[in-house]
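In this view, the complex is presented without one of its protein chains, the others remaining in place.
Chain lettering (A and B) follows the sequence in which the chains are written, and residue indices restart at 1 in each chain.
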Amino acid sequence: MSDAAARSATAIAADVQAGRVSAREITEKALARVAAVEPRVGAYLTVLDAAARAAADRVDACIRAGERLPLAGVPLAIKDNMALAGSRTTAASKILADWVAPYTATAVARLLAAGAIPIGKANLDEFAMGSSCENSALGTTRNPYDLERVPGGSSGGSAAAVAAGEATIALGSDTGGSIREPAAFCNVVGFKPTYGRVSRYGLIAFASSLDQIGPLAHTVADAALVYDAIAGGDPMDATSLDRPVEPASARLRDDLRGCKIGIVRQFDTQTLGDDVDAVYRRAYRDLEALGAELVEVTLPTADYGLATYYLIAPAECSSNLARFDGVRYGLRVDADDVREMYARTRAAGFGPEVKRRILIGTYALSSGYYDAYYVRAQKARTLIARDFERAFQSCDLIAAPAASCPAFRFNAKSDPYSMYLMDYYTIPMSLAGLPALSVPCGWVTPDGSTRPMPLGLQLCGPLFSEPLLLGAAHAYESATGHARAHRPALDEAVDHV
Amino acid sequence: MSEFEAVIGIECHVELKTDAKMFCGCPNTFGGEPNTNVCPVCLGLPGALPVPNARAIEHMLRAGLAFDAEIPAFSKFDRKNYFYPDMPKDYQISQYDMPLTQGGAVRYWLADGTLKVCRLTRIHLEEDTGKSTHAGSSDGRIAGSTFSLIDFNRAGVPLMECVSEPELHGADEAVAYLEALRRTLLALGVSDVKMEEGSLRCDANISIRPRGSRELGTKTEIKNMNSFRSVHRAIESEIARQIALIERGERVTQETRGWDEARGVSVSMRSKEEAHDYRYFPDPDLTPLSVAPARVEELRAQMPERPWQQFERYTGEYGLSVTQATQLIDAPALAGYFDRVVAIAGNARAATNFVLGDLSRLANERSVAVAESAVAPEHLAELIALVEAKQINSKIAKELLERMWDGAGSPRAIVEREGLSQTSDPAAVAALVDGVLAAHPAVVAEYRAGKVNVAGFLVGNVMKASRGKADPALVQELVKQRLG
Partner (left out) sequence: MPTTAWSIPILSSEKIDVRYVAKLASLALSDDEIDRFGAQLADLLTHVDALAELDTSAVPATAQVIESRNVARPDAVAPCLDRETVLAQAPARQGAFFRVPRIIAS
């Protein structure tokens, strides 16, 4: 990857700011890279050629006018469940295949205001429901490190776009692991901030009490730069937090001295398979080598995370997705009366996974089952959050796998529950609203393959500990450099541009 | 008296008066070009989020306090899930088990002056839907229409739902309840409460039972009433219909009926529907609400006099009739004017007569509201004082009032300037009487022959001779004395 988009956001912004290169030149290079690799990767549902060029020219004009833009000219991929005014915004669903958003999501608007260039709208599992990107109704995204494998999900397009050099930074959304798992699968950094840190305004809701927007990037420093630009309260989102944001970019560090890192007893990695287990054990030793003190912590209710999540998230989704009814926008399948129109429209517009979750959520909220399922899950959620609170009394951060395996082959998880299990390590943090990230931590070569595939180390901190968390991840990343050990398989077959 | 007693509960939806809608910044205005007062939030566009309007919440708290409701320490918004084409998100943001206010009661009065209380089952805050126009049929009704047209301007307007206990026993009580509710919300300034513009909409649940029974009969729900008059007619009609059914040995069916104002009958809309399964759950897009006790006390302290209190003051303390009191309460500016006059003059009866009598007549004739006229309350109070002190008589007072209306200012100043003070000196008046009697010997003779009603002619002439200033009571007394 010799192209501009593969350089760090920090470096690109500095060059553009100094006038060494124009945002337009960077953008043209990024678009050329997209044209070259997109037929094989399929990271984007929509490439925003015209919008990108227009944005680049605006950024160049601002720079000439003396403005300072922290992300000047940095190519950005936007998960296609975020609204961008004038652009098709689909949530990878047939029901929204032709919807043009008339407004822009707050997080997207903040990045554009910081000088980022919107290269395209990235693929995802339909309505962010999935862990492989295979649930997209509108396109297939391939893992740049092995085109036979999934990029992970649901922010699979965002992770693949960064990994393939089609964007320098990306926005993803994480409900139960949807930033962290694809980041791990695609050898990039993926960061989910504390719930409420980043406005959800303009993010097409899946599960409102869990959804959180966050960055995917090549480096922790780049993720921190994006986080600094998007974090902070928004009057358009009542659940966004109006409390001061300490810039994380300023807190990047090179060692972990004085940092206590908890290893979760329940997350014993021995069951993951020898090679994966070895990578994680090595990662924990590396943390120790950087000066961290490892302590064992217990999360007794973490095992109930999946059951809790698969009631709460579908319940919220069943209500959030009711609005896709064929009346105001999106797909309509006509019928004689409006009820039949709804039923046919939604049957034709939603894919099987979305239907499954709508059904389970509707059931969990329905009369007679509400207390047994929904309320019980909310109470379990309280216990899980308390477990973390207790654990953080004896440690500063928690380290865990981001996923139990590397990226798998297409169609490998046809049973819905085996797919749900992919989120085992990431869901508890989501339920507790905690900030968590995945940083590349090593490689394994799956059975029957010759290509090494990346793994991600998950680090998680208490609420609002973003600077500490990103700082520690930066120390680990700098000391180990796992991400640079292998290049995408993609580049073996593609000429450099 | 019928052997049956009606049991009625009223459910109201009241649009709150705010500048912006409940969860977005679109204007909260009636009408407007279709689909112009809309934004991503109130259209339920993908990704849009609601943020509640602080004033709407305050309106609810004030309404709750005005109805003596409790303000709990914690409340929240819930989603009520059901599909309907004029409801953009296919769920309504509402309040289920923890509304902003709890309990409370509406105090209302009947035409005979009785004050009554109807407890409230609940008041909660929610959002309004858009409006559907049913088309493709001849009469614009939903039945028989082949398609509908939707305008989302109203979607997301703040709405207060107010449900009464079934404690109203007849059309009179139901309408009196609604009037009290309306007056209270108007006095608070939280709603326009106009049935014709839909800012007040109500349904009535009606059942009957044998007088003295404690059990509730099968109820029907009456919808589509668009004025208080139509509420009254619809309820009377439904009570009569139910009584007739029972007397024929039939049973009342639980159903929803639509009131047809033109035909004066209700028509069955649907029979007992399958139980709704609204799947209420706390709206995860909104934060819970907690109102500090200090804030509650502050709002309570700012509470204006409530209509029932005003009614008690007028009919009790001031001795006004029910009609007079109601007339004033329903004209807040006039009542305010009246209260200022009473406060200065201290004579409620005289103030009532002037304000509801001569002044209201003038206001009518000149098409200017009393409170906006040139007659300052201070000047009217002066006029009342002049009459009370017998410095002028009522005839002069009427003349003065007209001149004050035209901007003449202080009546005392006019009286002094023009020497209009009433002549109450018996000697002076007696001289005038003697002069008139001397000038009309024939009339005097008629009187003495038994035609006593000619005395009026003589009194009139004495008044004329005094240029209207003589004390009429004294003139009358002296004329009779001299003739007698």
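By our rule, a contact is a pair of C-beta atoms (placed from the backbone, for glycine too) under 8 Å apart; a residue touches a chain by one contact, two chains touch by 3 or more.
Everything quoted here is computed from the prediction, not taken from an experiment.
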item: Selected from A:R180, A:R328, A:K413 or A:H474 as touching the chain missing from the view; value: A:R328
item: Touch criterion as defined above, residue of A:Y44, A:F191, A:Y424 or A:Y476 at the omitted chain; value: A:Y424
item: Footprint left on chain A by the chain that the document does not show; value: 99-100, 102-103, 194-196, 209, 235, 238-239, 241-242, 267, 271-272, 301, 303-308, 310-311, 318, 322, 325-332, 334-344, 346-347, 350, 355-356, 358-360, 362-363, 366, 373, 375-383, 385, 404, 416-417, 421, 424-425, 431-433, 463
item: Touching residues (missing chain, whole complex) on chain B; value: 18-20, 24-27, 33-40, 43, 51-57, 76, 81-85, 90, 132-134, 136, 142-143, 145-152, 269-270, 273, 277, 279, 282, 284, 286-290
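What we mean here is this: only the chains that are shown with their structure count from here on.
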item: Mean-CA-position distance for chain B and chain A (Å); value: 58
item: Chain B-touching residues of chain A, taken from the complex the two chains share; value: 81-83, 89, 91, 96, 99, 101-103, 105, 200-205, 207-209, 235-239, 315-316, 318-319, 322-325, 327-329, 338-339, 342, 362, 365-367, 370, 374
item: Parts of chain B lying in touch with chain A, wherever the complex brings them together; value: 40, 43-52, 79, 81, 83, 85, 88-91, 148, 150, 152, 275, 277, 279, 281, 284-287
